[in-house]
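With one protein chain held back, the other chains of the complex are shown just where they sit.
So that you can tell them apart, the chains are marked A and B in the order they are listed, and the count of residues begins at 1 in each.
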Amino acid sequence: MRTLVLRRLAQMVLIMLTVSALLFAIFDSDQFRRKVAVAELGGFGIATLSEGEYRAWVAKKGLDQPFLVRYFHWLGRIAHGDLGESLEKDVAVSTLLKESLGHTAILAFFVLLFMVPVSLGLGMLAGVREGSRLDRVISVVSIVTTSIPQIATAVLLTVVLALGLGWAPSKSAMLEGWSFRELVLPLLTLLIYEVGYLVRMTRASMSEVMASQYIRTAVLKGLPMRRVIMKHAVRNALVVPVTLICLSLNGLLSQVVVVEVFFQYHGFGRMLLDAANFGDIQVLQAATLVAVCVAVLSQLLSDMAYVLLNPRVRFA
Amino acid sequence: MKGLATAIGRRGTVATLVVLIWVPLACFVMLGPLLGAMERYVLLPATPAVVALYGMALYRWRKSWIARVGATLICFWLLIAVLVPYLPLLDPDKPIAPLALPGTVKHGVFFLLGSDLRGRDMLSRTLWGSQRILVWGITSTVAAYLVGASLGLMGGYLGGWWDEVVSFLGNVVMSFPVMVLLILILNLLGQSGFNIILAVTCSSAPLIMRIVRGLSLDAKSRGYIQAAQTRGEHPLYIMLVELLPNVRGPLIVDACLRLGYTTVAITTLTFLGLGLQPPDPDWGLMIKEAATAALLWKYSYMLIIPALSVSSLILGFNLMADGLHDLELQS
Partner (left out) sequence: MSGTSSGSSTRARDTPILECRDLSVCYAGRTSDIEAVKAFNLTVMRGEAHGLVGESGCGKSTIALATMRYLGKAGRITAGEIRFQGRDVMALGKEELRGMRGGAIAMIYQEPSAALNPSMSIGEQLIEVSMFHDDADRPQATRRALSMLDRVRLADARRIMASFPHQLSGGQQQRIVIAMALLSDPQLLLLDEPTTALDVTVEAGIVDLIRDISAEFGTSMLYISHNLGLVRETCDRITVMYSGQAVETGPVTAVFGAMRHPYTRGLFAAIPSVRTDKGTRPLMAIPGQLPSPDERPPGCLFGPRCTHFAAGRCDAGPVAMQSVHPTVPHFSRCLRVAEIDWHAPLTSDVQRTALAPGEIILRVNQLSKRYQEVSANEGLTFEVRRGEAVAIVGESGCGKSTFARILMGLTQASSGSLKLAALELSRLPVTRRDRKTIRSLQMIFQNPFDTLNPSRTIGAQIARVVRKFRVERDKARVLERVLELLDLVKLPRELAERRPSQLSGGQKQRIGLARAFAGNADIIVADEPVSALDVSVQAAIIELLLQMQRLEHTTLILISHDLSVVRYLADRIVVMYLGQIMEQGATQDVFAPPYHPYTESLLAAIPVPDPRMRKRKVLLTGEIPSASKPPPGCRFSTRCPYRLADICDKLAPPVQDFGPGHRIACHLPREQLLRMQPVFEEPT
């Protein structure tokens, strides 16, 4: 088992190195450099930047050194937590990141808090008796909820809950300090899709387990149904959903973009998009790196959960 | 009846119909201005093809009502997309009367679904909007499939260092959250329809590759593959003739799901201001424009109509995938 985890770790380090090199190379391109130069030199646009000025700037910044030297230099700075300065706002990128990631983490925490029990519970209920009325209702509802894109969910929830019933504020900018009420709509929007997806996966996993031969053995051993399900079925049926829950961190990083933008919530996704639209290259680069880092860690987490829940792998 | 059944049984028929729909639509949307006066006639062959395809779907999937509902939703939007130039609609881009509520007459014009902030007809914009999403959605999915499936097929069947390299690159791409990757690529390349295809291909191809690779690995141990190997068939023949047709079932299901994902991605990107550019009517764009201004219960139709449209299309893809999956399990 240890070798397995170590191998995954090595693979992830390799992936991180590749991704960082890729990102560095992309943002090291002439096109992006000129943007930075303009921002730092205070010009009005790339067109007004004279070739001489640009050359001088490149030399001053030490950007004429070989690629690898600059890459490792850059890596070293990141290792010290120095992610550069935002071009748009006059703050360190790390400060900006810390704040927005914190906001998104709050959102993600609540999503997981509600998603895990609800979807595992519903999925197991549906999967235990495949084809029952309850199963069919749960299945159809979850297909529908996974079919509505978040942008549409956000719209419909806003219209009904905010504009129609007035139960929740329609924007979550948190202008007057942090309030949970403003979190309701983004949270629901994320939950509706995620829960539907996880319910479907849990149901599939559970119904597959219930049809397996070892469940037949357990039933024909004369165990009470409760024990068959709780002791024999659930444990095996949990493997897939638990790994998916870990992986959903990666998915959440995608989904928060649209939700945060729609509800004007100051989180990671919104920061990323703003940086992209404004051309705030330092922020964009750092944010992408962080996103990949989180994604890779969630992958590792999911692998470890898989190994822990699966004796076949654990003792292989 | 029997003749009909065998015609339906032929795989080529479906492919022909799909091409008959897609090519005119794609020409119309992508090359519209170049066609000039021809534009109106390009879409003519597509209408009967959609009807025929729908009939076939209903006949073939008579055992799964879920698949049939899905097909109905998709064919509804397809039919709208190929018929929309011939429908008696107002110009979707022309501001007529702002903020007309659904079912009212304003400035002497009747607005069935109302008008938007700038006074353009919602009905016309919604129906025209189906063209864009279908064309770009289907095209990017097909592109992603071409790349992903061929890489996966080679990785799974040939194995070796090729497989290692391709799988690693796939892992690298997959370690980006999808939306982050899409934003990054579009930011890097600039925003256009073709760059959307490129971005979607980049983000979906590794996933498709992984599925196809798994299926190929599984199929590789089958007797008929070994039989082909022992009679010295070329790997390309084995991959295309012996392997690919036998993994098409799960692939078709996945393709339906992926069409749904792509539709979501494109709409979302447009909403974020990153995808297709105005002024052409587009559902994501309609939500974006309305979301910034029309936050009143009275004007919520401007948000709801495009939201429901895109949801119904995606629901169609997902139901079809689910129904096909069930049919697959039954046989």
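The rule is short, and it goes like this: contacts are C-beta pairs under 8 Å (C-beta built on N, C-alpha and C of every residue); 3 or more make two chains touch, one makes a residue touch a chain.
None of these values were measured; they are calculated from a predicted model.
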Candidates A:Ala218, A:Val242, A:Leu273 or A:Val307 - the one touching the absent chain: A:Ala218
Listed residues B:Ser192, B:Gln229 or B:Gln277, member touching the removed chain: B:Gln229
Touch residues of chain B, complete complex, unshown partner: 222-224, 226-227, 229-233, 235, 241-242, 245-246, 248, 330
Where the unshown chain meets chain A, residue by residue: 131, 212-214, 216-224, 227, 231-232, 235-236, 309-312, 315-316
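Note that in this section only the chains that are shown with their structure count from here on.
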Cα-centroid distance, chain A relative to chain B, in whole angstrom: 25
Chain A-facing residues of chain B, complex: 168, 171-172, 175-180, 183-184, 187-188, 260, 263-264, 267-268, 271-274, 284, 287, 291, 295-297, 300, 303-304, 307-308, 310-311, 314-315, 317-319, 322
Chain B-touching residues of chain A, taken from the complex the two chains share: 11, 14-15, 18-19, 22, 26, 143-144, 146-152, 155-156, 158-159, 163-164, 170, 250-251, 253-255, 257-258, 261-262, 269, 272-273, 276-277, 284, 287-288, 291-292, 295-296, 299
